[in-house]
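Apart from one protein chain that is not included, each protein chain of the complex appears where it belongs.
Coming up: subunit A.
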Amino acid sequence: MLKDLFGKRKKYATIPNHQAKTDVPEGLMQKCDGCHKIFYRKEMKKNLNVCPNCGHHHPLLAWDRIECLFDMESFQEWDKDLITSNPLQFPGYDEKMEKDRLKTGLNEGVITGKGFIDGQPAAVAVMDSSFRMGSMGSVIGEKIARAIENAREESLPFIIFAASGGARMQEGVLSLMQMTKTSIAIKRFSDAGGLMISVMTHPTTGGVSASFASLGDYNFAEPGALIGFAGRRIIEQTIREKLPDDFQTAEFQLKHGQLDKVVHRQEMKTLFITLLDMHKEGGEIS
């Protein structure tokens, strides 16, 4: 049966890397994580990995997000070659990183750079949860902080797509300190009048949610995204209480006043274009 055929597979096969992704026929079909219906992968992809049936937002690779957001060939990547030095000499860390570099074709869990969105310039940082769960270590903190500094120096608006399970354990307290580094960069950027838009995608938790992801002038989220500080299991163990199903979803955060808006992936670009335009002249009172 078709169901059995797909049941054993990973529900969402990983695509090896940016270059190769178009010519690898691996996994012709894809099962929706929301309604469990099966679709042609092509069809799902055309729909930006949003289920045509139930609207479930599946993760989007960082490059795919950049591709659908920026004007053709306008994107310039920054700091592509930064990689971890395994600062704590953590056993097994180098191997894990190498594995994910091969698996994703990325050097780290974030891509930063600048380009044009419908003709309007913007700097961006896009996290990719397929790379070590988007966990934040020194490189991610550094790349994001540099991107914000670049945006400040070039007077560009800054857009960030967060996707992270939290801190990179293998870099210990250095990963914690990236929260500070990025937050100070945002303070400097904000004081200079810069516009920052944050989009929390599934999942945005831990140290990333407790730093730059929450510090946009506008904080958005994709539908259904898991957003929160502490993990559900830890909270349940602490308070000895079962949490409601919708706990820490984007919709839950919106209801509790923690978000400006939950935005469907297909409407994101249009919203950006409007917002960028509205902030273009720095406002006027008359």
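In this section, contacts are C-beta pairs under 8 Å (C-beta built on N, C-alpha and C of every residue); 3 or more make two chains touch, one makes a residue touch a chain; residues count from 1.
Here is the rule we go by: contacts and distances are computed from a predicted model.
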From "Polysulfide reductase, subunit C, putative", "Acetyl-coenzyme A carboxylase carboxyl transferase subunit alpha", "ABC transporter ATP-binding protein" or "Glycolate oxidase iron-sulfur subunit", the hidden chain's UniProt protein name: "Acetyl-coenzyme A carboxylase carboxyl transferase subunit alpha"
Chain not shown: contacting residue from A:Cys54, A:Cys68, A:Leu243 or A:Met278: A:Leu243
Which residue of A:Leu48, A:Met177 or A:Ile273 touches the chain not shown here: A:Met177
Residue touching the undisplayed chain, where the options are A:Met44, A:Val124, A:Ile186 or A:Leu276: A:Ile186
Missing-partner contacts on subunit A, residue numbers: 81-85, 87-88, 90-91, 107, 137-139, 141-142, 145, 167, 169-170, 172-181, 183-188, 190-191, 206-207, 209-215, 227-231, 234-235, 238-239, 241, 243, 247-248, 256-258
